[in-house]
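Notes for the one structure printed next.
Only one protein chain is missing; all other protein chains are in place.
In this document, chain identifiers A and B correspond to the written order of the chains, with residue numbering beginning at 1 in each.
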Amino acid sequence: MSTSSLHLVSSHDLPTTQLAMTEPLLKLDQIDTFYGQIQVHFGLNLSIGRGEIVSLLGGNASGKSTAMKVILGLHKPRNGTISFDGKPLNGLPTSQIVRRGIASVPEARRLFGDMTVRENLLMGAFVRSDRAGIAADYERMLELFPRVKERLTQRAGTLSGGEQQMLAMARALMSRPALVCMDEPTMGLSPLYVDKVLELIQTINRQGITFFMVEQNASLALQIAHRGYVLQTGRVVLSGTASELLGDQRIRDAYLGGSLAAETAS
Amino acid sequence: MTSSSSAGADILFDVRRVTRRFGGLVAVDEVNLSVARGECVSVIGPNGAGKSTLFNLLTGIDTPDSGSVRFGGEDVTGMAPEQLAARGVARTFQHGRVFGNLSVLDNVLIGAHARLAMTRRGWPVVGAFAEVLRALIGPAPVRREEAELRDEVKALLARFGTRLAPRIDEPAHSLSYANRRRVEIARALALRPRILLLDEPTAGMNESETAEMLELILELKRDGLTILLIEHKLDLVMRLSDRVLVLDDGRKIASGLPDEVRNDPAVIEAYLGHRHVGAQAGRNETAAA
């Protein structure tokens, strides 16, 4: 087992692409998060550029789910700033954050099980008031997600896991967001639906929507992501473009444990 | 049930084909596991692999749908947690569950509850009445047992150096997270367990705390304690375990010596992601170039 010290690839070292040159859409700066006394994030820095698909990877207890909660305002960080589209997001309640243009596809979907598929979709557009726009987007979603269209009047709780994931994505897109945050989108899905979900993310991304994905399954995530960050015990220990990360043996260490965390400065 | 022949008595936990389903999801799928006396066995696997469910099945919090759990030769499938505690199974909980408003001392004293004479069950109603009288009157044997227990617990806490002993009368919620987890282990040791089940003992701890915990567990191992461990930090697992069991999707995908397991391609794939089936159009490598 190699014990070479880890050379950290900082996002600043990345070859600048067209995407990365513009001001990042979402930026987390020196975020420290605590659950009571337990520190979960140590000076977390993340940035997501417009039009990108960025994946946050890491094993258990790495802090990646908490990162999602922090962005969505469900958990307040103790230090650090979050900015979206240049404006600060700190301290805003979730309902406000969502109105700014961030949509959420929560872990395990969190659909409104007793409401119909149609009602779930329309709940996605809760923050909007432009009826015509909502109706148009509704039709678009039905086209993009044919499985959803088939089950409009069914209660969301009766759908299969894969269908629920489709619905959850469609619901998120109904708010016409600039950024979609997805928490473990492939967890518990059959290979068929995993393919579909990943394909859909790419399709929608090509239309200009930015995606931020927290994902445990690194190889799946990196197949569609532009860039990725690898988190371990609350610190970014690796980052880079998808192909860089895919080829890097050290990602295995980050996942399976080891003393990578010691190397991280910050 | 009495323990079986000496050969069988060496195996403490003998788990055969336990299965647990939650609706359509099979959380634990025909898992076999055995832990011999004095061994340290680790259970590892990615998130959602079924490790905690397995622990719950072994400690009576949950009952398997099928399969059997034998402890010390006795069939304990479906027994309640209290009964397992009485048989010497001690466990700690993920993220720690100490009695927050009780002092450190009280926390650890409760650990011994199952083996005390003063809390013996006796007959229905009459036994409970007797326990109250014992508590009220405090006859000599009860006082003696309590005094001996206190001494034993203080010695136990001394194993943790200066971490716990000076805080012995403070409420557990006022301790740091790492100290609370140490209290949990002290409580488990107060039970004088035949086997210790540790659920992610170093979760949430930093480097130095993890190292201390590692030393402690190694010490317990040297003392001959049998340990079953759920842990994510693989280097810890490598150093501690005699054997490793890897779960994924509720099923055992590998087991054996630590080094064998570490280099097993199935294990690596389970953690990093399955090579998925089916074509995937348009990888994004070009975008990053």
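Everything below uses one rule, namely that a contact is a pair of C-beta atoms (placed from the backbone, for glycine too) under 8 Å apart; a residue touches a chain by one contact, two chains touch by 3 or more.
As a convention for this text, contacts and distances are computed from a predicted model.
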Candidate names "ABC transporter permease", "AMP-dependent synthetase and ligase", "Dihydroorotate dehydrogenase(Electron transfer subunit)" or "Spore germination protein KC"; UniProt protein name, chain not shown: "ABC transporter permease"
Among A:P24, A:G51, A:P77 or A:G124, the residue in touch with the chain that has been omitted: A:G124
Contact residue for the chain not shown (choose from B:D29, B:E131 or B:E209): B:E131
Selected residue (touches chain absent from view) among A:I31, A:V70, A:L111 or A:I209: A:L111
Missing-chain contacts mapped onto chain A: 72, 74, 93-95, 98-99, 104, 106, 110-115, 119, 122-124, 126-127, 171, 175
Touching residues (missing chain, whole complex) on chain B: 59, 61, 80-82, 85-86, 90-91, 93, 97-102, 106, 109-116, 118-119, 121, 128, 131-132, 135-136, 138, 146, 171, 173-174, 187, 191
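Just so it is clear, only the chains that are shown with their structure count from here on.
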Chain B residues touching chain A - in the complex, by the definition given at the top: 25, 46-48, 176-177, 200, 203-204, 206-207, 232-237, 262, 268, 271-278, 280-285, 287-289
In the complex with chain B, residue positions of chain A that touch it: 15, 17, 19, 36-38, 40, 53, 59-61, 187-188, 191-192, 194-195, 198-199, 202, 216-221, 223-227, 233, 241-244, 251-252, 255-259, 261-262
